[in-house]
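To start, I am sharing the structure in question, which I have written as structure tokens.
Partial complex: the chains shown occupy the same locations as in the complete assembly.
Order of writing sets the chain letters: A, B, C and D. Residues in each chain are counted from 1.
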Amino acid sequence: MTINWFKYASPASFYFLAGRMLPYFTALAITLLIVGLYIGFFVAPTDFQQGEAYRIIFIHVPAAWMSMFLYVVMAFWAGVGLAFNTRLSSMVASAIAPTGAMFAFLALWTGAWWGKPMWGTWWVWDARLTSELILFFLYIGFMSLQAAIDDPKRADKAGAVIALVGVVNVPIIYFSVQWWNTLHQGASVSLVQSPKMATAMLSGMLIMTLAAWMYSIVIILIRTRLIILERERHTAWVSELKEGVLE
Amino acid sequence: MIWWIVKRDLLLAMRRRSDVLTTLFFFIIVVSLFPLGVGPEPSILRTMASGVVWVAALLASMLSLGRMFSSDYADGTLEQMLLSPVSLAALVTGKAISHWLVTGVPLVLMAPVLGIQYDLAGDALLVLTLSLLLGTPVLSLIGAIGAALTLGLRGGGVLVSILVLPLYIPVLIFGTGAVEASSAGMEFGAHFSILGALLLVSIVFSPWATAASLRISMS
Amino acid sequence: MKWESLSDFFAMGGYGLYVWGSYLVAMICVIGEVVLIRGRKRTLYKHLGQSRRSILRG
Amino acid sequence: MLTARNLECIRGEHKLFSNIFFSVNPGELMFVGGPNGSGKTSLLRLLCGLSSPDSGEILWNGMDIRDLDGDYRGMMTYLGHLGGIKDDLTALENLRISCALADCEIDENQAADALGQIGLAGREMLPAKVLSQGQRRRVALARLLVVQTRLWILDEPLTALDTAAVKLIKEILEHNLSKGGMVIMTTHQEIVMTAAAVHHLTLS
């Protein structure tokens, strides 16, 4: 069976396709979340170094990973939108940004609340922490720029330029910060790694990561659908939709 | 009338919700830049903290001064303000108040979080925040004079900083002084009294001076 | 069951504040995002409804 | 009554004009004419107090306008080349705020009425930056429909306007004149208006 991908590249078909996919992803996200949390709180053993505090890992690591992954995805779709003038991909990019920023914030927040009991401080200027902070700023920059532009076409393109420039910079930032840090006498504290992670911990973390992923897909699909409606509200198909039920 | 001006400026700020946020993020980013420049040593950072936060607040407040009158000037609204039968000093007070609401208040609210990045203790955080609360309105009021004087001059954005930064220095010194005194376990009430006095003086004199400067710039 | 009691669960071996502080904020973020999207949807639908009414009127 | 006595205006090394005498009584209109750069705008700015003459004096009912200060400004409306229109505000907000500045607050309905009259019905909620040149000008001119001032000083009010709008403005000015208002204006376009008296002041 061949699928006509171009069909789904039109906002209208995507709108309906996404609508049909949503329930499955939602169910998946909720299931994974429950399973992940169950493993995290009731199966995974106590860490012999960090005690129960390590349980923050089940949101911290998924959030940190998602924040980085989503930025690349966002830049990719924004770039596709810029290069091929496909409206849908730009809309997806704009839909990703808030969720990515939310995860970046969560990684920062949970990291800080983990750092306080483990390192005795909310924050250190460590390479990983610093580059996560900068990633958060890049998200904020992307969103502020798009928010400041009224014309959606211009907002898409301008956002794409800054997302692409940012994605080039992320590795540069990451390595520069890492190097900057090692030049000093080693930071007074460093990431405490449990020597060998118990399988329950690892699987909990991975399942929570999958849950975060599914959650991102759900939210991004919903947001993309909203953006599609907002932007296409004068087209015939939205008017038809309006006559029926707004589902 | 003051109310109309405040309302209008807030409306303008809200029209771009990002406006308020951006000043705030500027502040956050500047404060976060310093550790990158200076290095991650916590003990050094702690000594710098109040200085960096205060200097960043100064800069954030100063940078937005440009916007205070320039767009009103460019599109002729200011001309109309000068021609308005209402007292110019009142109009100007309105502008200073809205400037503070849009730029100062968010900084005050954000300061504790940034202090944590520099590993400040709870007490010092509180004093830092209070000193900003007393000091930032002074920045807006003094800044208004500078903004009015440099109106329509090319390079005004930088010129204004030369004019106002020297005037900001007392605020900076007493603001950071309070924090340092409290970190050192000393009495910081005197610093606060002086900040309060600066605030009163600027509330009384700045609208008048700003109105005069505006008239000079526009004639 | 690895927790002795509910209060034991909430204490998290003395790290309750930090663990729950993290999870609570995570929850707020997720709920916040959902609520924001709901709000956006509602205003959009209101807008759409309005424009349909204005078409009907005009 | 606005009276100018022996006005002189020097810009750089050019004497733009000197020995200007005139007076404008209630119901009267004065056209200020002359080629580009002859000093029309400079004269109007003197008359409304935005700058001071190099010599001579400007009297409102016999009193120097500089002494009258706020009282004079409450009596007068000036519209210059620049409209005082904020790009980011809607036409409606622009009008309401410019009126509030002139100490004549109006509510949304009054503002919408005025905009409708001046031909901007349906554009009230657009931000000024997307309006066309002529529409921006109309937003600025809409003020004339709501202010209660007697003396209007208008610098090329008709630029960028289409013929329908020119006609409309003409009617608005004539209405003000018929109520005993005074109008001083410049324009490069020919326009005929009825007034108690029409003065022509030509600079060169």
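Odds and ends about this structure:
Operating definition for what follows: contacts are C-beta pairs under 8 Å (C-beta built on N, C-alpha and C of every residue); 3 or more make two chains touch, one makes a residue touch a chain.
From a predicted model like this one, the values you see are computed outputs, not experimental measurements.
A single copy of each protein chain is placed in view; the full complex in the file contains them as A x1, B x2, C x1, D x2.
What we mean here is this: only the chains that are shown with their structure count from here on.
Remark: the per-chain Cα centre closest to the mean position of all protein Cα atoms belongs to B. The most distant chain from subunit A, with centres taken as the mean of CA atoms, is D. With centres taken as mean Cα positions, subunit D sits 55 Å from subunit C.
Subunit B and subunit C have centres, each the mean of its CA atoms, that are 35 Å apart. Multi-chain contact residues, meaning those touching two or more other chains, occur in subunit D at positions 127.
With touch defined as above, residues shared between interfaces to two or more other chains in subunit B number as follows: 16. If you draw each protein chain as a dot and join the dots that touch, you get a simple line with two loose ends. Applying the touch definition to every pair of chains gives A-B, A-C, B-D. Across the complex, subunit B meets subunit D through its residues 1, 4, 8, 11-12, 15-16, 71, 74-77, 79-87, 218-219. Residues 16-18, 21-22, 25, 29, 32, 35-36, 39-42, 45, 116-117, 119 of subunit B touch subunit A in their complex.
Across the complex, subunit A is touched by residues 1-3, 9, 12-15, 18-19, 21-23, 25-26, 29-30, 33-34, 36-37, 40-41, 44-45, 47-49, 51-52 of subunit C.
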